[in-house]
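Only a single protein chain was left out; the remaining protein chains are all shown in position.
And now, chain A:
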Amino acid sequence: MKCLVTGGNVKVLGKAVHSLSRIGDELYLEPLEDGLSLRTVNSSRSAYACFLFAPLFFQQYQAATPGQEALRCKILMKSFLAVFRSLAMVEKTVERCCISLNGRNSRLVVQLHCRYGVRKTHNLSFQECESLQAVFDPALCSHVLRAPARVLGEAVQPFPPTLAEVTLGIGSGRRVILRSYQEEEADRTVKAMVTEMSIGEEDFQQLQAQEGVAITFCLKEFRGLLTFAESANLSLSIHFDVPGRPAIFAIKDSLLDGHFVLATMSESDLRSPELHRLAPPLQAHSTPHLDDFANDDIDSYMIAMETTADIEGSRAVPSVSFSPGHQPPASPGPYSEDNDTEPSIEPGTPPPKKFRSLFFGSILAPAHSPPGPSPVLAEDSEGEG
């Protein structure tokens, strides 16, 4: 692989890396035919982020040395971030950035050609790895809203930077409401301040959602994409469905697109009665079975991940992480996997390490799709080469 980024695009690339660094500690680099893909996932598998830079973003783009397969690798996020640590400096001094993969000595070489003939070369060690792919499809989400990133930036402004989760929903009068989400703790002596921001429908370019729908997700992770979108002056779309299904945050322009897929809290996780103040919640597809949930851990929601062993895709190796508890509703909508066998949960034993797919359908290209439906019930095999 060899690609050359010039001019203002170097800073854009740097900003994307900063954005991704908010999510995960490892950066997956994959040169594809349709561009360079940078992906990451967080440790609890509740957030996935991906930027795809089209070939036109680069002055030169070569996915793979002719005759060879493209190398997929993962590197430490903080190593790659260090190259673009100071965006101000990057903007001022860097003229060109050349990224190449040297398979022979396992180094990702990032060379910054700066002013005054200064050249900085970073040799980052990488690990070859499987392709990191989250299974999601925005088109399958029932609800979508889209607004200029600036509007959303202003919307989150009143919230404290330390706030972890926020609830987004449609209130009466088709107003879009953002409210700080606080876990209810009966023994908490000092209550936390609750902040709510209400924006009129007219500020949105697209609003396809009924009054009463709402999702709760991690604000800190969302800010990662929001900051990038604001600086690039792009519109941001939010595709979502019922609580518990991941929400997809997307930006796009002619040279790049970005997707952040964040898990949302399911209805049983949302103990706060405040959610119902938005409007009566959808009595939708799900009938939460409160007894079925193994624990109240706020992090017990996650994203389906699939990795492919090789491009040929002869056998998809469902390698997924697991997280205790959190089974999907027993009466699923048309799309979810049919996982109806529930293990009996004995008190005192650790929760069963069983993964439930939270996604509907697969976006893997037909050539790569696994044979038949895949109930992903495999143990985590991450770390195996």
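The rule we apply is simple: a residue touches a chain if its C-beta (ideal position, glycine included) is under 8 Å from a C-beta of that chain, and two chains touch if they have at least 3 such contacts; residues count from 1.
FYI, contacts and distances are computed from a predicted model.
Name of the non-displayed chain as stated in its UniProt record, restricted to "Checkpoint protein", "EF-hand domain-containing protein", "Guanine nucleotide-binding protein G(I)/G(S)/G(T) subunit beta-3" or "ER membrane protein complex subunit 1": "Checkpoint protein".
Screening A:3, A:73 or A:197 for touch with the missing chain picks out A:197.
What chain A contributes to its contact with the hidden chain is residues 154-155, 157-158, 160, 190-200, 202-203, 273-274.
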